[in-house]
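Sharing a structure, written as structure tokens. Questions coming.
As you look at this complex, bear in mind that one protein chain is not there, while each of the others sits in place.
The chains carry the letters A, B, C, D and E, assigned in the order they are written, with residues numbered from 1 in each.
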Amino acid sequence: MHINSGDTAWILASTALVLLMTPGLALFYGGMVRAKNVLGMMMQNFAAIGVVSLVWVWVTYSLAFGPDWGGHGIIGTLHFFGLNNIGDNPPGYSLTIPHVLFMAFQMMFAIITPALITGATADRLKFGSFILFITIWSVIVYAPVAHWVFDPNGWLFKKGAEDFAGGTVVHINAGVAGLAVALVVGKRKGWPKKAMPPHNVPMILLGAGLLWFGWFGFNAGSALSANLLASNAFVNTNTATAAALLGWILVEKLRDGKPTTLGAASGAIAGLVAITPACGYVNVAGATIIGLAAGILCALAVRLKFALKIDDALDVGGVHFIGGVIGALLIGFFGTKAIGGVNGIFHGGGASLLGKQALAVVVVAVYSFVVSWLLAMAIHKTIGFRITEEQEFEGMDTSLHAETAYEFGPSFGAP
Amino acid sequence: MHINSGDTAWILASTALVLLMTPGLALFYGGMVRAKNVLGMMMQNFAAIGVVSLVWVWVTYSLAFGPDWGGHGIIGTLHFFGLNNIGDNPPGYSLTIPHVLFMAFQMMFAIITPALITGATADRLKFGSFILFITIWSVIVYAPVAHWVFDPNGWLFKKGAEDFAGGTVVHINAGVAGLAVALVVGKRKGWPKKAMPPHNVPMILLGAGLLWFGWFGFNAGSALSANLLASNAFVNTNTATAAALLGWILVEKLRDGKPTTLGAASGAIAGLVAITPACGYVNVAGATIIGLAAGILCALAVRLKFALKIDDALDVGGVHFIGGVIGALLIGFFGTKAIGGVNGIFHGGGASLLGKQALAVVVVAVYSFVVSWLLAMAIHKTIGFRITEEQEFEGMDTSLHAETAYEFGPSFGAP
Amino acid sequence: MHINSGDTAWILASTALVLLMTPGLALFYGGMVRAKNVLGMMMQNFAAIGVVSLVWVWVTYSLAFGPDWGGHGIIGTLHFFGLNNIGDNPPGYSLTIPHVLFMAFQMMFAIITPALITGATADRLKFGSFILFITIWSVIVYAPVAHWVFDPNGWLFKKGAEDFAGGTVVHINAGVAGLAVALVVGKRKGWPKKAMPPHNVPMILLGAGLLWFGWFGFNAGSALSANLLASNAFVNTNTATAAALLGWILVEKLRDGKPTTLGAASGAIAGLVAITPACGYVNVAGATIIGLAAGILCALAVRLKFALKIDDALDVGGVHFIGGVIGALLIGFFGTKAIGGVNGIFHGGGASLLGKQALAVVVVAVYSFVVSWLLAMAIHKTIGFRITEEQEFEGMDTSLHAETAYEFGPSFGAP
Amino acid sequence: MKLIVAIIKPFKLDDVKDDLAEAGLHGITVSEVSGYGRQKGHTEVYRGAEYQVDFVPKVRVEIVVSDEMVAQASDIIVNAARTDKIGDGKIWILPVEEVIRIRTGERGDEAL
Amino acid sequence: MKLIVAIIKPFKLDDVKDDLAEAGLHGITVSEVSGYGRQKGHTEVYRGAEYQVDFVPKVRVEIVVSDEMVAQASDIIVNAARTDKIGDGKIWILPVEEVIRIRTGERGDEAL
Partner (left out) sequence: MKLIVAIIKPFKLDDVKDDLAEAGLHGITVSEVSGYGRQKGHTEVYRGAEYQVDFVPKVRVEIVVSDEMVAQASDIIVNAARTDKIGDGKIWILPVEEVIRIRTGERGDEAL
């Protein structure tokens, strides 16, 4: 292992950037809920950083990226438990950065994935149960899926499914898990009849800005070095995001009469999601189309929940699942060896890549949905996963966390 | 072209930093307008990222940095259209980073420049017209000006005018364009008689903090490598900003009796603006004086709009135009070969550099003002550039975007 | 001196990251005070960036890192005054980054340290006196302490006391200085009887998120290169922070019945503080325990102020002093040569390291407390350090800065 | 004419408004208030320091009605706002001497 | 004494206040309210889900005046607040039994 200081510098920076995404997500989601639930939402995200950070360095990193257990490509061993043997390279990788930094970079993905789930289940989860859920989920869902797709010894990786920065592992995974938990815990009281508008749209935009910024670490960092590939991933990321932003507000303009800032932010996130798996495999034309497709289709998809009667409160399904699927499948069309990976349909590579992509999408979606649903149900039936109706009416902030988010008025108590 | 991973790492990070500046600007400006217009303001900034990103990768990058058309130094050709031929180096540059990354770094400048304009025209632009304006403006104003000044084949560059990171291209350009559009669309109802105070000063400070942070990418990234020059640009940037912050609040203390936080933030931005063209050419003494001058003079200049009766709502003229001029001209005095570039008057270089700087200032200011004014007028007279009086009274957020920024009260609809 | 571009890239990025911490702190602290004082608080932080930046490049950098004056390890000379002779390496360092960048990186530490003090004295300092205080304090407290501990010729450094990124220099130093000034200026009217709850908890969480993000520059940047040590420091930083976050909310759950988001944020900061001195010397087990200890003990310590009757408004003592002491001392137990530095008690190194750590803690705490107290007292007795009772009742924002933080209602003046 | 002031739970506002409108009462004025009464507030804890918030968010509805409509209007409000839990609120009725519509200067029942 | 309550458009507050002050009425109490009446609210759309906001921001002005001043004060308000567009608001006048200035304990017209 020869450490390159430039690559290391970029991945150090990228790892910090991806860490920032979870507070960014807390703002993005926090702004979207009502004022009485904003702290409850943000708390879940911050706590996710706490919990998953520890679980990852001690256990799940090894399960995801440790030497393959039995050679089936299903799960890693505990070889790297507690960062033991971290002097060894992770099998299959020839890193130019310290192994421990690769571990840290991957950790940030493991953190934000369960954090994404909180959008679907906004306003109604018991805090302790949420903590328990993401702890176990990290072990039995995130770690294996990451092993299958990201680890060179994982079975989907070996099949040739491409996922540059986590379209399946992060977004499809979180998207369907969110839907599963939302189904288990049920709708919010009053949904969908009563309006539950965002309480702080500038906070949403701030969150979106931080996510966009951090996502460069996510995507361009996934090159694991500071080179042309990282640069292409960077440009594709920005291009698709821009196209998706415009695509979403175009749908709004045509359908609803007015483009909205929430739509612009949502479009940007949809574009970021969709380009995530693809950013190291497509050229700028591919990125533009993937972005546009994501912006338009996700803008349409977020209304499905009303038809399906699933209270996916902040549209984790409509944005992360659908966006992730769009990106993963379009690699099958737009993938080009000229950037990285293999050629897709439009670059003369035939349909074989598309087949692999579809396989990965289906496998990850089904596995994650089923296991997440079972886990959520187990928690729901035992210690309970949902707050009481009284707590829901009062709001999570005071009822679960003994806090009020805002106090803008004159201070009543003190002079 | 030999790619250096350290340089690439820094420019990847810098490009992300400069992207963050536009959401930072959205917060900075958004906090300054009234609560009913905050989303309208932020939307213009986010949409600018969307629009300019696409226009840039497909068209304007090539116009700005493509091989010179006809050798006049006026405009580039479409050689790099849609990132074609991006394997070639941009003519005149010997990059140690991937060409596509250079393109991306420059893109972020092209994005924030039209975004800066939105401050001058706050609270009154039609959204669709704004989109149209910046699309065309990017092609007919930004691209040629960038070619003249930044491209080694550009005529101002060849004349020897120095602009390290965009004092003329970004700040003077945006500043006078803002004034031109503000003149075309006219004053806000009630201005200047009625008070239109900022609605969220902490948001302004957050925006200023993110801008300051991102500006290190802007300025030190403009070295295009991670070396001594970048480090000097970094230190000069911070030093001038600090001095300008203090200079501005000193003026306030003496003139108005009290230093304000908006003044501190404004001073910081003025310092960042003024040091932008100069940061790679002056030493720390030069940076201190440029910063102080910018802080003091911009604090005085922002009141000119009342005399001139131009409703430059958020002082794009007073801060970006004046600040940019200060920086561009003071290079003529403080420029020193010891840091980079050529010597100015105070380092024995004579007045010749100052003359070139003045030429660049005048040419860019006049060109940008005239073309921006014509373009704005053309839009104003055809599809209209200004919202109706009713929309202005109601606020842009609900009337243009069907949203309300804040809902802190108890949720009326839902339990 | 051979400049490595990768190392330079990382320290450029780190320096920007650490700069961002002070605006982050402004948000973290600003959210915690009442709405009428938020700008007063943020202003102190922004002004600190302005003042200390200038003082540092012109004077204090040289005092802290200039060639040792007389060889006693007490203070540097003015050799680097105004960045003179910055072509020389700082004595004792063999840098692979430009000297001027090292200077800039260290500057950011010098900025945030006095900014931290503002938490203890919230809501009651005269602005001009605060500016005077931090100017002098930077010279007579920060510079010598930094010289003793960080400079290879400093006497504590030579004794073998370890402080990777500023546990003593930054946190203990700021913590006791905060207590000293709080003692001098006295309690806020109404404290502790009247509730003075935070006015904007999401702003606190945003601040905490930015601090966490920036702290990677602080800690991993302190390796001064992009290598394994930086990566280990990075991982330790995140691990301890996560553990402390969980530790703090665990205390709350057990003691108060409910975990709070302010607790999560506070725990994260406590963990960041405690791991700061240790992050380059301990392994992940050490980091986990240091974090947990900091989270739990600081959660308990913040209530001491009620017993001691010191109005340390935002718990600078309880978090930064106590957290800093925990980190500094636990190096004596968990330090391991395998990561860096020398072995502590648990790695067979005996108690000698612990003794040195204790010495550094005591010396820095006593020196900083005494000198800060004397300086604050001198200001208090001459020009006055505390605002009038009327200003305190009215709030700092309008009374000192002629501004109101928020105006969410319909604009009264203008249509 | 009378002024009916009703202090109700915020989430009942829509029902109250809709039921009043159904009865032909199309004008109301609403403000956010804090109520103190039998209904308990909540406890907040910041860094281990507890403090009691005695006030509960309520909505204050004001409606000026002609004398004939008073009984009906107050019944409508009682029915729409009732949840049968403590804290449902109060109504009080005040005599009004004059009402004016600013736009037209109309007075009395015309102005409603 | 009477209590005049005026619901007006927010941007008219300054005019109302200034005109009242000119007439020697220097004390008023103002609050932000939401009005529901003939004036239409607006529609909001979040991710394609529309919803109607029926309330319009208004300002509620309260002023206690002596009996002699009632007519003049209400005229002043009507004139200052009128824009001749729907939603200009209402005034209602209530009888007041007593007024007290807290600082001095003065009562009646003295307390105004």
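The rule we apply is simple: a residue touches a chain if its C-beta (ideal position, glycine included) is under 8 Å from a C-beta of that chain, and two chains touch if they have at least 3 such contacts.
Since the structure is predicted, the reported quantities are computational estimates derived from the model, not experimental observations.
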item	value
Omitted chain - touching chains that are shown	A, B, C, D, E
Contact with the hidden chain (one of B:Leu262, B:Ile275 or B:Leu400)	B:Leu262
Touch list for chain D against the chain that is not drawn	2, 6-8, 31-38, 54-55, 58, 60, 74, 77-78, 81-95
Touching residues (missing chain, whole complex) on chain C	393-394, 398-399, 402-404, 412-413
Hidden partner interface residues of chain B, rising order	192, 195, 197-198, 252, 255-256, 258, 260, 262-263, 266, 299, 302-303, 306, 315, 318
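The working rule: only the chains that are shown with their structure count from here on.
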item	value
If a chain touches chain C and chain D alike, it appears here	A, B, E
Distance between chain centroids, defined by C-alpha means - chain A, chain C (Å)	33
Rounded Å distance between chain A and chain D, as computed from the means of their C-alpha atoms	45
Multi-partner residues of chain C (each touching 2 or more other chains)	4-7, 9-10, 13, 195, 197-198, 200, 206, 226, 256, 258, 260, 262, 406, 408-411, 413-415
Shared-contact residues (touching 2 or more other chains) in chain E	11, 32, 44-46, 50-51, 55
Topology of the chain contact graph, where touching chains are joined (line, ring, star, complete, other)	complete
